[in-house]
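Note that one protein chain is taken out, while the other chains of the complex remain in position.
The block that comes next holds chain A.
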Amino acid sequence: MSILVYAEHDNTELKADTLKTVTAALKIGSDVHLLVAGANCQSVVEQAAKVTGVTKVLVADNAAYEHQLAENVSALVLELAADYDTIMATALTTGKNFVPRVAALLDVAQISDIIDVESADTFVRPIYAGNAIATVKSLDVKKVLTVRATAFDAADTDGSAEVVTLSNVTDAGISSHVKDELTVSARPDLGAASIVISGGRGMQNGENFKLLDGIADKLGAAIGASRAAVDAGFVPNDMQVGQTGKIVAPDLYIAVGISGAIQHLAGMKDSKVIVAINKDPEAPIFQVADYGLEADLFDALPELEAKL
């Protein structure tokens, strides 16, 4: 039984989350192939071939796949689908974008954001913003899945898979890339960081988010935000942690000036240790925090930075 895993990358680097999706794939079956679709993505191919447990890396290197447009990538995956029982991708924006398209073209259901594999056709996934956990059995012949990376450990990278170059190119021609406006940051990627410090509405403005910088630097942490902070324009939306933003599960999550709405908790409550700093002792965040500190963040943050 072969499994096709879509490799998440930016044409230069294989995303660490793909290693976690490979682990999920290996819980389903043993013959795992990685598909690298992109343009000038040779370095990604080299990294993909080293992922332990991957037997084959399929490479579609063409300008049509440079921005991994859903219309083109889904057509590519569809061509390959006949050889696979299971097709899966990481539940990041690229995977969420094209995988349902693949499922519909194959006329099968998709199971989104799985957090566990019970068997080759039965999967566990959160619903209602993580307030309920559903066990779902796929009744289709082919399984099409997206995987919540934070729920699986990363596969090792001491393998040596066979590399196969694909020649067929599909350009649907109904969409084109105009531009990217990416947030530049020297800090670790929010989804992969082992420590995350997040600010909420309590930060009051974007300028005050600088109070988190020094702490993040000392801890090697990524900086996140609640929806309130994003909506208020304090920080860009790709920093949002929650049901509709990023799902994180770091070793340590520090929530500063965040009340702890259901939608925010959905994105971080699987963190190993949660710290809450809030001046409102009634804030719901304290109900999930391992360590709570009732304090004004404008006093607490400089002190924390100084003492780390």
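Convention: a residue touches a chain if its C-beta (ideal position, glycine included) is under 8 Å from a C-beta of that chain, and two chains touch if they have at least 3 such contacts; residues count from 1.
Note that in this section contacts and distances are computed from a predicted model.
The listed choices are "Na+/H+ antiporter subunit A", "Electron transfer flavoprotein subunit beta", "Cyclohex-1-ene-1-carbonyl-CoA dehydrogenase" or "Cytochrome ubiquinol oxidase subunit I"; the UniProt protein name belonging to the chain that is not shown reads "Electron transfer flavoprotein subunit beta". Looking at A:Asp31, A:Asp85, A:Asp171 or A:Glu294, the residue that reaches the missing chain in the full complex is A:Glu294.
The residue from A:Pro126, A:Gly224 or A:Gly257 that touches the chain not shown here is A:Pro126.
If you put the hidden chain back, the residue from A:Asn168, A:Asn205 or A:Thr244 that touches it is A:Thr244.
Although one chain is not shown, part of chain A still touches it, namely residues 10, 67, 69-71, 74, 92-94, 96-105, 107-113, 122, 126-140, 172-183, 191, 195, 219, 227, 230-231, 236-238, 243-244, 246, 251-252, 262-263, 269, 272-275, 286-295, 300, 303-304, 307-308.
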